[in-house]
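There's a structure below that I have some questions on.
Take a look at chain A:
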Amino acid sequence: MHDSHEHIEDNGLKARVLKGTGVNIAKCYQCGKCSAGCPVNTEMDFPPSVVLRLLQTEDPLLEEKLLRSYSIWMCVTCEMCYGRCPMEIDIPKIMDYLRERSLKENKVNPKAKNIVKFHKAFLDSVNYTGRLSELGLIADYKMRTFNLFQDVALAPKMIARGKLHFIPEFIKGTDKLKSIFSKTINKK
Partner candidate 1 sequence: MARIGVFVCHCGSNISATVDCEKVAAVAGQFPGVAYSISYKYMCSDPGQTLIKEAIKEHKLDGLVVAACSPRMHEPTFRRAAAEAGLNPYLCEMANLREHCSWVHDKTEATTNKAIDIVRTLVEKVKRNTPLFPIRVPVTKTALVIGGGVAGIQAALDIANAGNKVIMIERDPSIGGHMSQLSETFPTLDCSQCILTPRMVEVAQNPNITLYTYAELESLDGFIGNFKARIRKKDKGIDEKTCTGCGLCCTKCPVKKIPSEFEQNLGFRTAIYVPFPQAVPNKPVIDRKNCTYYIKGKCRVCEKLCPTGAIRFDREDEIIEVEVGAVVVATGFEILDTDFFPEYGYGKYKDVITGMQFERLASASGPTQGEIKRPSDGQVPKKIVFIKCAGSRDPAKGIEYCSKICCMYTAKHAMLYKHKVHDGEAYVFYMDIRTAGKNYEEFSRRAIVEDGARYIRGRVSKVYEKNGKLIVSGVDTLLNAMPVEIEADMVVLATAGIAGKGAEELAQKLHISYDQNKFFSEAHPKLKPVETNTAGIFLAGACHAPKDIPESVAMASGTAGKVACLFSNDELTREPIIAEVNRFGPPLFSTCVGCYMCIPVCPYQAIEKEQIKDRSGNVIKEVAFVNPGLCQGCGTCVALCRSKSIELHGYSNNQVLAEVVALLND
Partner candidate 2 sequence: MADFEPKIVAFVCNWCTYAGADLTGTSRIKYAPNVKIIRFPCTGRIDFMLLMKSFAHGADGIIVSGCHPNDCHYTSGNFHARRRWMAFNELASFMGIDVNRVRFSWVSAAEGAKWAQIVNTFTEEVRALGPYNSYIDLAKIENKDAIV
């Protein structure tokens, strides 16, 4: 699974991706098939193959650009790139890694703030109740993003169809969950 590659000791992003995900970016020969199949290619400032290219350069400036890019947040993890890559490079895994780094080094692209906020809202809801409460999520998300009017039309229809619960259900192991969160994403 992991391509071992002892020669790389430097702590450039390419090397860190290898350490962190076991994916060897040097394998990519830039055929572009990933970008060709990517459903959100046009939304991205750097399509997948370009993301890999940027990593291949091992140029700190370009790596910086990448961590601050919108692409890594636009990726919907549909796995199409991975599924068709002739070199079987796990690009979604790389994207996950880059997002995590971008967040840790708080270099999240301004345009991607909403996406991140949504994910955070989602996880907070899970952290809080153990499960996702859609109403809670939507509300929380709106508070974070302040676009209060998006989807207002949706909520009532959902309620009418019994799809929104006002009282979120709590699982018994919420404390367990909290400890999981504190040991991972909320680690100080």
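One rule holds for everything that comes next: a contact is a pair of C-beta atoms (placed from the backbone, for glycine too) under 8 Å apart; a residue touches a chain by one contact, two chains touch by 3 or more; residues count from 1.
Regarding candidate selection, all candidates are chains of the complex that A comes from, given by their letters.
Keep in mind that this is a model prediction, so the values were computed, not measured.
*Asks:* Scan 1 or 2 and return whichever one touches chain A in the complex.
*Replies:* Considering all copies, chain A is touched by candidate 1.
*Asks:* Can you list the residues on chain A that touch candidate 1 in the complex?
*Replies:* Touching candidate 1 from chain A are residues 29-38, 41-42, 46-50, 80, 84-88.
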